[in-house]
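In what follows, a single structure is set out as structure tokens and then discussed.
Apart from one protein chain that is not included, each protein chain of the complex appears where it belongs.
As written, the chain order gives the labels A, B and C, with residue 1 at the start of each chain.
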Amino acid sequence: MNRDTRTIFELSRPGRMATAQVPKVPKAPKAPAAVEMADIPVNLRRPSRPGLPEVSELQVVRHYTNLSRKNFSIENQFYPLGSCTMKYNPRGTHHAAAQPGFPGRHPLAPAAHSQGFLECLFDLQEILKDVTGMTGVSLTPMAGAQGEFAGVAMIRAYHEARGDAARSEILIPNAAHGTNPATAVMCGYGVREVPLTPDGDVDLDALKASVGPQTAGLMMTNPSTCGVFDRRIEGIAATVHDAGGLLYYDGANLNAILGKVKPGDMGFDVLHMNLHKTFATPHGGGGPGSGPVGVNDKLAPYLPVPMVGRDDAGGFRWLTQQDVPGSIGRLSAFMGNAGILLRAFAYALMLGREGMHRVGEFATLNANYMAARLAEHGFALAYPQRRASHEFVITFAEQAKTLGVSAMDIAKRLLDYGFHSPTTYFPLLVPECFLIEPTETETKEELDAFIEALVAILREAESDPELVLSAPQSLPVKRLDDVKAARELDLAYRPPGE
Amino acid sequence: MNRDTRTIFELSRPGRMATAQVPKVPKAPKAPAAVEMADIPVNLRRPSRPGLPEVSELQVVRHYTNLSRKNFSIENQFYPLGSCTMKYNPRGTHHAAAQPGFPGRHPLAPAAHSQGFLECLFDLQEILKDVTGMTGVSLTPMAGAQGEFAGVAMIRAYHEARGDAARSEILIPNAAHGTNPATAVMCGYGVREVPLTPDGDVDLDALKASVGPQTAGLMMTNPSTCGVFDRRIEGIAATVHDAGGLLYYDGANLNAILGKVKPGDMGFDVLHMNLHKTFATPHGGGGPGSGPVGVNDKLAPYLPVPMVGRDDAGGFRWLTQQDVPGSIGRLSAFMGNAGILLRAFAYALMLGREGMHRVGEFATLNANYMAARLAEHGFALAYPQRRASHEFVITFAEQAKTLGVSAMDIAKRLLDYGFHSPTTYFPLLVPECFLIEPTETETKEELDAFIEALVAILREAESDPELVLSAPQSLPVKRLDDVKAARELDLAYRPPGE
Amino acid sequence: MPFIPHTAAEVDAMLDAIGAESIEQLFDEIPSQLRAGELRTVPEARSEMAMLRLMGERARKDQLQLCFLGAGCYDHHIPSAVWDITQRGEFLTAYTPYQAEASQGTLQVIYEYQSMMTALTALDVSNASVYDGASGLAEAVLMAVRANRKNKSRRVLMAETVHPLYRQTVATIVRNQGIALDSLPMTASGVVDPAALNGHAEPPVALVVQQPNFFGLLEQVDELTDWAAAHDVLVIAVVNPTSLAILKPPGQWGEGGADIACGDGQPLGIPMASGGPSFGFICCRQAFVRQLPGRIIGRTEDLDGRTGFTLTLQAREQHIRRAKATSNICTNQGLLVTAGTIYLSLLGPAGLEGVAGQCHRRTAQLASAAVTLPGVTERFAGPFFHERVLALPCEAEPVAEKLAARGILAGLPLGDYFPELSRCLLVCGTEKHSDEDIERYVTELGAALSSTEAVA
Partner (left out) sequence: MPFIPHTAAEVDAMLDAIGAESIEQLFDEIPSQLRAGELRTVPEARSEMAMLRLMGERARKDQLQLCFLGAGCYDHHIPSAVWDITQRGEFLTAYTPYQAEASQGTLQVIYEYQSMMTALTALDVSNASVYDGASGLAEAVLMAVRANRKNKSRRVLMAETVHPLYRQTVATIVRNQGIALDSLPMTASGVVDPAALNGHAEPPVALVVQQPNFFGLLEQVDELTDWAAAHDVLVIAVVNPTSLAILKPPGQWGEGGADIACGDGQPLGIPMASGGPSFGFICCRQAFVRQLPGRIIGRTEDLDGRTGFTLTLQAREQHIRRAKATSNICTNQGLLVTAGTIYLSLLGPAGLEGVAGQCHRRTAQLASAAVTLPGVTERFAGPFFHERVLALPCEAEPVAEKLAARGILAGLPLGDYFPELSRCLLVCGTEKHSDEDIERYVTELGAALSSTEAVA
């Protein structure tokens, strides 16, 4: 295992370079002499070169190849990170986005020379409408959180257009993802939390007590981040709608119900999808994502631009603010994460209608199987009476008390066993918890191996707790000092002595 | 570190498959019913499916991705394997060979639709003539050994054409690579070994005593596999030529002299080049290679086909047996390892004239630097009085005696230090030796780190020999039982019970 | 079932373990009246082969040979190694580095990235990316409003010469928080006038300046920055990272430097690819680090004292602070940051300067060749970098369409953004262009112009 922690800067030597990457200036360029750098006034020029590393091409290739090997990833191991849907990202989708013509397409190329790209986006819009039960889709948001922004901004635009300007609050179940309240605030709303019942559904009575003329809307995901499907979703929808609010669906959990239930049918007015989850596009160690929004007719006039429509000649064209005058506007310079949209479309083409139905089924089968087997082994499910959706919550509250090992300790020990750990300490309302999401692309053997590892770790926690408490042992680093990281901020390399 | 040793067969389950890779049979194919498999007589059909693994796409991706991580490679570490020239394989060359048009080109496409490819090969032929000082080049041999075959077959054809059929023997210095004698035998020749002087040059007197009317030729590389340049090459050439023999240059060591000396100028009549060494094409864990041959005018009539020539209209065309009636013939179905030829050409374009001169210079600088530093640290150079070429030999004969650690032990311990080991026990005539070839693409820091590791290992051998004797410790496996491998042959997976 | 590995026997065994009759039964908590019917628009499944053929055919339709269009997205050479490494599964298919010990690869890359971006901008700290340049500018504006302790105005002054699509994006994003965007008008020379700043009664909370500006022209950044510093106005610099090899970095503008720099990382090894994914960067002074949105990576030590990297200052982020976070951003553009970091390592200071220099030279060469055509002029004089506005003797859009039909993306017709510039094309040269490319452009432009009826 590679324990070298030198940065690329420490491999640098003055004057070294990857020569083949430096453009050669033609000996006798036809550009007139006057266009040399001298035409840029000295006070606008950089006085000295930036402190970038000076390294050879082999050094770069070797350094970053070796760095990559310090990551866990789907292509190396099971990665059951709850709420993140770490399923197989088909390699073919990347090739789809790399077909000659796509990588070199300039975002502002004329529509006449963009028909292939536009048609893909148009088709994807239609597919996403179909699977969500919505009537309008805009593909431009660049991640789930930006989709949320667009959605809540549309809710705001809707109320404003109706002159219903007093609505100042978004209701959010307390199990929700952090992006939900943060988004509400970015859209100028206050946040009111709604509690859950002990079996994980929204507390309908509490909700009824919370709605009112101040209610702009409710944001929730169903199944929830507790891994259960809210059985009273129709009641929730009616309550919010009756109060004049709108319902926002956080599509992070769409994988659970793909082809099984449509958010539009549940009563949601607006939603985002995380294509980097349900549509299997890669997460890249932090991104990119893509968070298209879907709406019903109420909100269609406010969809963000650009979108793709048909032109009179049967071709495709951009829809801009001129076409959607009520649009909340533009969310990025161009068309969001276009390359991710192409991958999601390619994925949808390979799944097809039947495959789309299967996703939710097998994601759910895998989660319920793991939950059942873990329960059998004495692990505590947070919602034992409930069906799991595509993910489920277990709690180590008992073990924390009796054995002194926390969910974090167990998570770290799992890394030694070669598994990425599930999401830890989320949802916040379940103490010492794991949110486990196997996804449909994992085999039964893999699930069984993970379960065995958890069983083995609990045995270690009894017989040799130090092993668990000091995990991981076999990774490039041991547990890191987060306090030091935050106190003695070191956020950029500085040459020694600087 | 991944110690999972299951094969892909052990991940297989009956009925599982990577569905997206199975071609869909159109529901109503226009092919008439009669063309279903039924038209193939039953006695010519396979009775049951072959025992290939049945796995999902994710399983395949994960299995082979993880397997790859059990390799050392240039892109992971210093790989100073003597005689193999493990230099950086520029990533751009792979992209060159993948430019749309090249991967899909059928080898038998008409010349009118192959001009781009043919022009690349033509230019490469010219470049190789230039750097070797030869007048004819054929690119078709698929590796060094096949180049050797072509070369010796041409020597044979030459003598036969002159009616000089009694020549039955090829002379080969005893330090030569195993392919040299094996090739001579494949061409129907006997082999006579020629000894070296203690300072690593061919023993000219012994050579003089060996040549005669039976001598078809001499195969040698210069600098030799002892890492020294044979100073009396002109005398050698004259001796062989005077006896009516021809001189074959084994181009495996061309990196040492690229841009500095041309084999043609040394008196060689025929040579091969290992493009996967000197021209930086990747070795792929065993291959592919490419071994073009170059000849002077004497042997030009016998060059293997196909080659590329110009046509009357200024375009390019294949030269076949019709054009070269004396050709030894064809060495493969098509044009050898065409994709490797494209990469080598791309490399030559990036090196350019100046870069080509630099290769030999810096390969030599790196080797001499390492040799000097190691000598300083008390390591025994096999040829201490000589300049190193691009590689050099050190011997651990002393340590084997005094410390009981062999060159093999030290090689294995180097792996723990994160370095691939040099070539061991070759050349055969130096006991307990390493043949070390750093190549020009490695930095001084890397060479220093390797030297430090060797120093540290010798210290370990003194203080804690077990550490060295039981190395490697940190790799996916410890030392393997080669005897068991050869005695209890297990060369293919068989399902348990079969 | 594409990508689903289950055999029938396994499904049975799993249902047994669950104690369910069928997969269907696992959905029994969902009210049956909600259950989805058929999917109508989703087509039949295609094999990878068939999918790639369809995508290949569509992609081919969009191919053009030569690109002289920039306007925020640039056609640079991307070294082969960049994506060969970036697409390794270990980078491509990892999630956000929540388990630091199992993510040191990604974490160290981002730390190196932060180091490179601060070196380029001459500012103290960088985040780990935001979505793109335009939304990054919006985040920078929100950040400036929070960060400016001395000036509590909610008015932001933005140069009219900032990329119009950036301005639109900022408007969408900051609107709901009651922030007003004022425009600092451009002069006839296509830049803003520092002298015009004094006309503003109440100083804005921040001033946004793009350098080089949308037209490729160089703003008087020293004067603008000094004015801002004197009036407790934070300066937000919008910059093209390639340009920073040659142009003065924001951290050195004026006496004290700009406060925040942002922009789009696309020029750093990211294919144009219809404009995304690329990445937005934000750098700022150390003092504002707690107002930075998005992930930040810090270097620290492990239990054995070995160097390691980890997410830090998470108390700014939505997953910890929820409604009180600096932004709602969660997923960012990590993979593109990886590509950008590898790009910058390969180029190094000399290489990036080489690229920037060639871009500038080729643009100048293009412009001086184009103005030899009758009726073609450079619309603005003044110093510039990498982009140039050509004024044609007729409407620009039909000319651009004619050149596109000949395989050349001729530049951006400016009429959609500045109606008064409807005869203008914003053109851009890069290191990819050769003398022949430029000759071809000018020849085709000449042909297009002579076949277009000049409007007097």
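Rule of thumb we're sticking to: a residue touches a chain if its C-beta (ideal position, glycine included) is under 8 Å from a C-beta of that chain, and two chains touch if they have at least 3 such contacts.
Quantities reported herein were computed from a predicted structural model and do not represent experimental measurements.
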{"item": "Hidden-chain contact residue, picked from the options B:285, B:378 or B:497", "value": "B:285"}
{"item": "Given C:13, C:49, C:171 or C:371, the one touching the chain that is not displayed", "value": "C:49"}
{"item": "Positions on subunit C contacted by the hidden chain, ascending", "value": "47-49, 52-53, 77, 79-80, 84, 87-88, 431-432"}
{"item": "Interface residues of subunit A (partner: the chain not displayed)", "value": "13-16, 19-24, 55-59, 61, 65, 90-92, 94-95"}
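Please note the rule applied: only the chains that are shown with their structure count from here on.
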{"item": "Interchain centroid distance [CA atoms averaged], subunit A/subunit C, Å", "value": "19"}
{"item": "Touching two or more other chains - residue numbers and ranges from subunit C", "value": "1-6, 10, 45-48, 50-51, 79, 81, 84, 89"}
{"item": "Per-residue multi-chain contacts in subunit A, two or more chains", "value": "16, 57, 61, 65, 69, 74-76, 88, 90, 92, 100, 350, 441-443"}
